[in-house]
Each structure stands twice: as structure tokens, then as C-alpha cells.
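One chain of protein is taken out of this complex; the other chains stay put.
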Amino acid sequence: MPARFMTAREAVALVPSGSTVMVGGFGLSGQPLSLLEALLETEVRDLTVISNNVGQQGKGLGKLLLDNRIKKAIGTYFTSNPDVSRYKREGKLEVELLPQGTFSEAIRLGGSGIPAFYTPTAAGTLLAEGKETRIFDGKEYVLERSLRADVALIKAYKADRYGNLVYYKTARNFNPLMAMAADLTIVEVDEVVEVGELDPEAIVTPHVFVDVVVQKEASS
Amino acid sequence: MPARFMTAREAVALVPSGSTVMVGGFGLSGQPLSLLEALLETEVRDLTVISNNVGQQGKGLGKLLLDNRIKKAIGTYFTSNPDVSRYKREGKLEVELLPQGTFSEAIRLGGSGIPAFYTPTAAGTLLAEGKETRIFDGKEYVLERSLRADVALIKAYKADRYGNLVYYKTARNFNPLMAMAADLTIVEVDEVVEVGELDPEAIVTPHVFVDVVVQKEASS
Amino acid sequence: MDPRHYVAWRAAQELESGDIVNLGIGIPILVADYIPKDRQVFLQSENGILGVGPTPPTESQDPDLINASKLPISEQIGASYFDSSLSFAMMRGGHIHKTVIGTLQISQSGDIANWAVPGKDVLGVGGAMDLIVGARTVIVVSTHLTSDGKPKILPACTFPLTAKGEADVLITEYAVFRFIDNQMVLEELVDDLTLDQLKQITPAHYEISDHFRMVNRTEYLTNKQSMG
Partner (left out) sequence: MDPRHYVAWRAAQELESGDIVNLGIGIPILVADYIPKDRQVFLQSENGILGVGPTPPTESQDPDLINASKLPISEQIGASYFDSSLSFAMMRGGHIHKTVIGTLQISQSGDIANWAVPGKDVLGVGGAMDLIVGARTVIVVSTHLTSDGKPKILPACTFPLTAKGEADVLITEYAVFRFIDNQMVLEELVDDLTLDQLKQITPAHYEISDHFRMVNRTEYLTNKQSMG
């Protein structure tokens, strides 16, 4: 299905309370900031957020946290937003931490129909506690479950009218992976181009993975 | 390490007898035919070949088979080369068959340091016999081991002087995956360009995965 | 009337605008030519392309632009290329809406056996298992009987399975069945055959749909003529 084109407000109306939402970005780079702004305007709450960070303090996802919309965060590095630590201490936020390589592979494999995999990372550490381990060829590996979400909110550079995507420099990060791993993928783009304008060899995310495209407003 | 540039003859001299060799290509498309021709000129034998097919009858890998260089083939579809069937019946070739999705993911994960993964494909079939299975969320999955090789012989379209690669249409297939999964990756390319000529956003295989580049001779 | 082409035409009618579809080897590959012109269907081929276009004229065929049947194709506007792992991620991940695949046998509970024959070397599976397990809707196309007149639609498959209970639709030159809650349901019969005659060549148990209808193949012939 070629992607549907909507406004940010229309798109985030598709995100239900209580849902699991993947949000792209490494810090603020590659976060779909317009979608997050629009989400803040809705009544959505009790979100489980799968994102590398919870934005930065008071920015991006950090705003949703301060507005008490997030009940759980799954990610790799929350240290850069001090609000996360405070919310956790106050019992207002549940946190699940994964090594970044495990996190990114779990998302890619979640989008690929692979439910679990073994990784050497974290074997023998606190992050492997309570997880199954297994020896392959004399080395210890941790069994990790893949990640999926109800909705992915991602950021790309350009979309064509079918929803094929290309990214911009290090803003690519987790976005192409999350596009694969959600039942509904909503992408915010800087620019929409006609079908045929993107090089077929350079399309990173084919439109099969994209449900909704939102063009970022020029003002934001 | 930026890739080294060699002739086909010099490159295939790095392939030892008895080694496991991944060979790119879907049928003949994307097979590194010049490298395979050069390999035929060496004394190499007892190869375990990991490739989707064993070429076609008398072509590509099919030639190496007829010259008794291959002792085992791991792939997904050998039906298109009748010699494979004959060699197998005569006890001259061992064959291991995997579903194509399992095969491609096993190679990608082999190159990614992930030794094993669970897939729904083949559960309850002959191809899962003797393999561990496990239920996740009520559905049966098969435990599959990842694949690695001593050498990968792959085909790309263009390389820059560092060894960054781009591919050409459906000749891409297994090549970028195999580039990741071998101790030594040798690539045959149609064209070598200067560093900087490939779009950084469109490079499919970064040069970390490439050891040796061979420019296809104009005559072949 | 070539039964294979009728089956391909009938399968094409199952495809809707916006569908992402993978066509298997054999009869399925013929489906591409029968997709109604007013429906925008996106064909994926597991060797690494989304946006497969029609067979190009001989002079513009490219050995490196092929489908999974290793036949020359063209590239539609808006197409993209990717490696085999992303291609199968699309399938297993549930991103392919429909696959059309051939079969050797199919059972009344939707088991499919299309890759191996007992007593023969098992030498090729390709993408069949991943496709069938992964695609959201599996449309099986087949001649109703084998070339030597044996039944293929059985209570249980006797050949090695490709996947269990994954068939959603079965289309032959005589009939269309759907699999609903693992029950096979007859939905459509060509008017060259009676229900009794169908029963005789179909050992599998099936119910008859509330929406059952008899069809004649004129529609296909008309369509074919308009295309020729």
C-alpha cells in the first residue's frame, strides 16, 4: 500500500493511549519533533516508549515525559536527560535498559519476523541478570527477545509519493529499523518528492514499511 | 584497512584448499564470474561452498563442481543445475539445504556476531528435522545457526579506492551480506572510481567489510 | 483454453490496489500479465526488488534485472533494490500482503507441499517456505489434478510439507476455495463442472460457502481478447 499523506495532527490521532511507540533518533538528531509536538496536543497517555534516549531535558520525548504521558521507557542511554532519573526515583517511570547493539538488532529482527536471538553483549553483566544464556563454540551468549511496537514515529529526509524514504547523515540511526518493526509506521519528512525522483539503488526504506507520511511544516 | 587492489589471479591465490567459501549471486546474476574463472586455474580443492545455487550447469560455480573442486554445498536451490543432483547421487557432493530467508539472515547475522536465531520458517517440515524448536508467544520457531566463511567471493558494480561498494539492480542479492560474514572478502567490480565519487548516503557496503578489490578485465 | 492461464487470470482478480505481492515460480509468474489495469499492485521479487515491471522486449533485457524465476523483468517507476536479507525481512515480518504460489499438494486444513517429492532428491526450497509463512495472505494456484490425473487436493498431504495451515485461498481451473478457521470452503465453481463432478476429483473435505456461486469463463476470454 503506498503511504497515506496526512498532517501531523491527523497522524498522531492514530496513536492510542496505552500503546507501545517506537521513536527514532539519537538524542534529538533524527527525532520526529513535529510528530512529538503534535502528540503532546492529544490526550494520549500511558505510553511505552522504545527509543534510544528519552530525548533531552524538556525537548522531544523529554516534553512528553514531563507531561506524564510515558509510563515505561525501553532504551540504551537515559543518562543525558536528568528528568528520567527523577521520574524513575519518584516511581512515575519504569525503565528497561539494553545495550545499544542489542537494542538496534532487536528492532531490526522484530521487524523481520525473528522473535529472539543470541548475542555476546552483556554476558556476565548486570544487564544479563534473569536472562537465559547459552554457550556456542565455547563462548557465552545472552538470549534476547526482539522488539515490536504498535506505532513507530520516525524521521526521514525525503519521501516520494509512494512513501519510499531516504535519510540525512547521522539522523538515519534507528529510523529505518523502527520503520520495519511497528504495525503502523508514521514518518515525518523534510521534503516530499515525486515518484521516480529517488534513485532506486539508494532508497533506504522501501515503501512497504511506511504507512503514513507527514511533511514537516515549514514554520517548525 | 582500505581494500587492497589485485588481479583476479593474485586474489584467488588467497583461497586455501579445504576452506569454506561464500559466493554471491542469484543464479549467475551477481556471481563473481571472473574470480571463479581464476579460481578454476588454481589447484584449490575440497571447498565448502555457501551460495544460493551452485551456478548453472557448466557455468560459474557449476564449472568448479564439474572439475571436482567442491565437496559440500550449502544453499537454497540446487534444482536448476542437474549436475548437483548427479554429483550428490554419486556421493561426490554433500548438500545442505536451507530456506532462502534463513540462509540470507544466517549470513547477515554471521557477519554481525550473532551466532544463532529463531525463525518461524520450516517449523514442522523436513528441513527442521534434527533442529531445536521452541515456542514463543504460542508459535513454533526453529533455532538456526548463523553462517560464516573463510573467504567471500562477491560481485559489486563499483568500488572506490577505499573499497566502498555499490551494486547494480538485482545483482545485489546476497553480496552485501556475504561481504560481512567472511574473514577475507574479495570483491569483483565492473568499475573502480576515486574516493569521494560514491554518494556517502548510497554506499551499500562500507569499506570495513572489504579486503580485496579485483577490477573485472574488460575482455571478460 | 489453457488452464494455467485461466488460473493465473483468476488469481489476479484477488489482488487489490495498493497490495504488495510476491509471485512464486510457475503459474504465479503468469499472474503479472492479468492484473486489471485499474489496480495499482506492487510486485516484490525476493531476489531484491520492489516494483517489478512487465517483461521488456528482448533487446532491452538485462541479465542483472531478473525476478526470482530468473526471467527478465523491467523496473517500474518508484522501484527500489535491496539485499536478500531485507527482502526476506519483508516477508517474515508480515510486510508482504499477498503471495501467489504454486503447489504439488494441498490439504483440507491448508497445509501446502510444494517443494519436494518422496523418493526424489530434495535439492531446492528457495524462498517458498519463507513466503508462505510470512505473507499475510497466501493464494495457492494449481491445476486441479496432476498431469497424469491424480488428485492434488487431499485430506492430508503425502509429500513433505512446505508449511502447515498457511493457505488462505486455493484457485484451480475449476474452483476457488477459501480456508476459514482451518476449514476448506468452496466459493466458486466453473459451470463446465457440476458439484458432483468436482467432488469426484477432490478427495479433500470441504464445506460449501453461503456465498457459493457458479461462474463461466467468458469473462476471462473477453479479457484475454481485449489484451491480445
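Assorted remarks:
All chains are identified by letter, namely A, B and C, in their written order; residue positions are counted from 1 within each chain.
The definition used in the following text is that a residue touches a chain if its C-beta (ideal position, glycine included) is under 8 Å from a C-beta of that chain, and two chains touch if they have at least 3 such contacts.
None of these values were measured; they are calculated from a predicted model.
Put simply, the missing chain touches A, B once the whole complex is considered. Residue A:26 is the one among A:26, A:162 or A:209 that touches the chain missing from this view. Of the residues in subunit A, those that touch the hidden partner chain are 26-30, 52, 76-80, 84-85, 88-89, 95, 97-105, 107-108, 119-127, 167-177, 204.
Touch with the hidden chain on the side of subunit B covers residues 1-2, 108, 110-114, 160-162, 164, 180-181, 195-196, 198, 200-201, 203, 206-209.
As a convention for this text, only the chains that are shown with their structure count from here on.
In whole angstrom, the spacing between the mean C-alpha positions of subunit B and subunit C is 30. Subunit B has its Cα centroid 32 Å from the Cα centroid of subunit A. Multi-chain contact residues of subunit B (touching two or more other chains): 105, 119-120, 167-169, 204. Residue positions of subunit C touching 2 or more other chains: 75, 81-82, 85, 88-89, 91-92, 133-134.
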